[in-house]
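Structure in structure tokens, see below.
Some chains omitted; the rest stay in position.
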């Protein structure tokens, strides 16, 4: 096949290092995870951004979190139209097959996807408005959020929209019948988080006030 | 909003532990990552499975990998139809905005999504064939791969299909014009990997033989 | 010019091997590093000794570490006297131009420079005391360290002085105004390490106890 190359040597070396240490020390557990299947307690939906590491923030190890990562940690609304919906498939699998107890949406500061959405909504990014822009069409999910924050002060609007991305996703999650019924049966709880990359901060969405508060 | 609850205490506690140790020790770097933006060398497309940890396998830290995770590490083919394609958006962002040098598809053993696809293709999972099944429709991406492995011995067919998922994704990646042109300009290389969860093995797709070989 | 010869054939051959393999597999990344500039996370100050390989110990690849290597990994104190100070220039460039997040001083066992310093301080190396001895004058930086370890048992004094070289360098680093201000602004952290060449050990300087502990 075209374009396929061997793994860069530095990754080969790092892998062998992991195999000889962390894997070797946990072989028994990894074998059980393989033979008995995963049983994660939570699903996390976070951004692809290389600076967001849910596993390090939560000191996570193999088997704990079912993690879906996409641009700007967005969940579209329920649309059973027979088309391919990767995020909806991940949510469906986590809730109906794995029956996770928590569904966590983790937003973050300096989000390039959210900034793109802002530029698009304010007319500064015509290329994102084209039909062929995958990032643009994906960020359409966040357009309703823009309507709610657009009157914020300019220096606050990006952060507000990042948090709105979390709210939009949580709201859309509840449009999925299997999410709603699991929540109503008290088999599932939803959680909204936002992390500040530079300061290492973490805020959670308080449903009573609809505000983000420091954890 | 419905269903939203505070973060479970065990995660709150782990976060505070991370903040006081790993974050504190790396504050300077995280602040630079926040102020100067990310510049990841590679994008990794892996499965949501809680047992697959690309960051630990490659000893990765904040800033190194742009990571998209979905069910069965699948990439659909290029379809600029104006609909929402989360995976395509992530690939577009990584290749055109971040200009990553490597695009790695990481498959794995015991993949529940792949097993579901197999059941569906062999008629044992009618529920996945329904139009409303997000997992089923998502796994349709892998159907061409099933055709190529269906005559394998029963004990080998699942593993073969897991590796076929990597091949299908790599092939579909090359249908994206911006991926193809970056590959042709020698600004991007593609890599196919498959990891054995229980044994900690790692195999790479050798384009010369089209086979997976131990790293 | 006098004395200049073609590169020995064994190095020519190794270079061509690297070009055809590691370079070829990483061309995209190297080109980006060339066009966008380096952004190393850390500066490492280590010894010229051929047995000390920071890049292999830390699985490093192109772009990760800004590396200054001199005899005995020494940093002189801040002396803005208009003379040529190569080590101070390297530190200045790393901290003020590249804004590295970590500054690591890496000492090592069997250090010839440190042994020379010991011989000189104990009167066994009059040739190093001459004004014209570059090694002797360079090792003068470590003389204050000798005062602190001279009463150690004979079989321990060399190792103690090697570790003292790390402490002296760290202390001298803090005499540079730009290092101190970056540390105080929490934009830079200092780290002291010592590696045992034969045993592959690595120890870090614990500031709480001022002792070296295994990593």
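Each chain carries a letter (A, B and C) given by its place in the written order, and its residues are counted from 1.
What we mean here is this: contacts are C-beta pairs under 8 Å (C-beta built on N, C-alpha and C of every residue); 3 or more make two chains touch, one makes a residue touch a chain.
Bear in mind that the values here come from a model prediction, so they are computed numbers and not experimental data.
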To what total copy number does the complex in this file extend, with 3 chains depicted?
4
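The definition used in the following text is that only the chains that are shown with their structure count from here on.
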Quick check for you: after a Cα superposition of chain B on chain C, what is the rotation angle, between 0 and 180°, in steps of 5?
180
Just the number, please: Cα centre separation of chain B and chain C in whole Å.
40
Computed distance of Cα centres, chain B from chain A, in Å:
14
Multi-chain touching residues of chain B, meaning two or more other chains, are 27, 31, 59, 63, 102, 188-189
Listed in rising order, chain A residues that touch chain C in their complex are 5-6, 8-10, 13-14, 17
Any idea which chain B residues touch chain A in the complex?
1-8, 11-12, 14-19, 22-24, 27, 30-31, 33-35, 37-38, 40, 43, 48-51, 53, 55-59, 61-71, 74, 76, 80-94, 97, 102, 104, 109-110, 112-113, 131-135, 137-141, 167, 170-171, 174, 179-180, 183, 188-193, 196-200, 202, 204-207, 210, 215
As the complex stands, chain B meets chain C at residues 25-29, 31-32, 36, 39, 41, 59, 63, 99, 101-102, 182, 186-189
